[in-house]
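Every protein chain except one is present and positioned as in the full complex.
And now, subunit A:
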Amino acid sequence: MNSTKFAPWADPEAKPLIRFQNVTKRFGTFTAIDNLSLDIYEREFFALLGPSGCGKTTMMRMLGGFENPTEGRIELAGKDISGVPPNKRAVNMMFQSYALFPHLTVWDNIAFGLRRDSKPKPEIEARVAEMLKLTRLEKFAKRKPHQISGGQRQRVALARSLAKAPKLLLLDEPLGALDKKLRQDTQFELMDIQEKTGTTFVIVTHDQEEAMTVASRVAVMDEGRLMQVATPDRIYESPNSIYVADFIGEVNIIEGTATPDGEETYRIDWADGQEPIRATSARSFATGEKCALAIRPEKVTISADRPAEAVNAVQGKVLDIAYLGNISTYHVELPSGTVIKAQTANTRRISRRSFTWDDPVWLSWTVTGGVLLAE
């Protein structure tokens, strides 16, 4: 790892910008956030990822000041901010619906927050011009929100929330209303703007690809708890639970019992009459402990014959083929009934495809290909 890499979370000396300390939030009898602690550092692009109802929006609304924690503390730059109203926080939010003021022009929308601080007029004008330039909206300054397209509205909302130069910018599903192509372009634009302004961004999303693309770290949430907080590659390559492995991307889960077999290596008995599989794991398992091997489809190789050097190989027949253009996912049914997905890049044209439905095939993967998880 090179030393200039941005990773304040790995530095024990670094002071977090935001600190959740044992925060619990209840709505009546429903617990939205359950005793959660989390540090977010300056200049981070932090993603809160989870299914709807997991509490990610509540976390954001507590940062914005629209909800207060039932228990625990939330610190912003070392100060407890519970009870501080939204208009007294150096935090701005970009709303899912954009919440642009329909009666004001793009220019006035962006200037709205600056005017509340009763800044001198030339300063406001300069700042609005700067924001318009940053979001490439100069041409639309005089339009009303209903006179511009969805993508432009999204940029107005971003410009408006950045205008006051907040310490922290909250983005609630910022790209949810855009179509896929525009969303992808906008993701890079967001990253670019975040880097240029040096603002700390916290984004809430249910779209895992979006979180993986933009974020420096991702927090996967479920039922008011953090399941895992890590960089996108670690979330993907070394999930710490079946939930996280399953939530992010596609995964095959093979359940069985572990037996230590050499240093950090385990033999997994997973089905009667099947050869045991072998996998490495940094976490230790006792003999006979239940475990699950999570392996990504792209790490499973599909071939007509058993590869000579393969450590783990199973035979089955092709049940289904999902053709996605650039890649194909083969669903292979094993004699035990288990279906394992294998993904290959379509480097040849489809007419030259090697396998088709009902073909007998071999699936193989390496000892390090999967992640061994506790049940």
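Remarks
One rule holds for everything that comes next: a contact is a pair of C-beta atoms (placed from the backbone, for glycine too) under 8 Å apart; a residue touches a chain by one contact, two chains touch by 3 or more; residues count from 1.
One rule holds in what follows: contacts and distances are computed from a predicted model.
In the listed set "ABC transporter permease", "Sulfate adenylyltransferase subunit 2", "Thiol reductant ABC exporter subunit CydC" or "Ornithine carbamoyltransferase", the entry agreeing with the UniProt name of the missing subunit chain is "Ornithine carbamoyltransferase". The omitted chain makes contact with just one of the residues A:Ala7, A:Ala77, A:Ala99 or A:Ala177: A:Ala99.
Interface note for the absent chain: among A:Pro69, A:Gly113 or A:Pro239, the touching residue is A:Gly113. Touching the chain that is not shown, out of A:Gly150, A:Pro307, A:Pro335 or A:Pro360: A:Gly150 (per the contact rule at the top). Residues 64-66, 85-87, 91-93, 95-97, 99, 101-103, 112-113, 116-117, 144, 146-152, 160-161, 164 of subunit A touch the missing chain (whole complex, contact as defined above).
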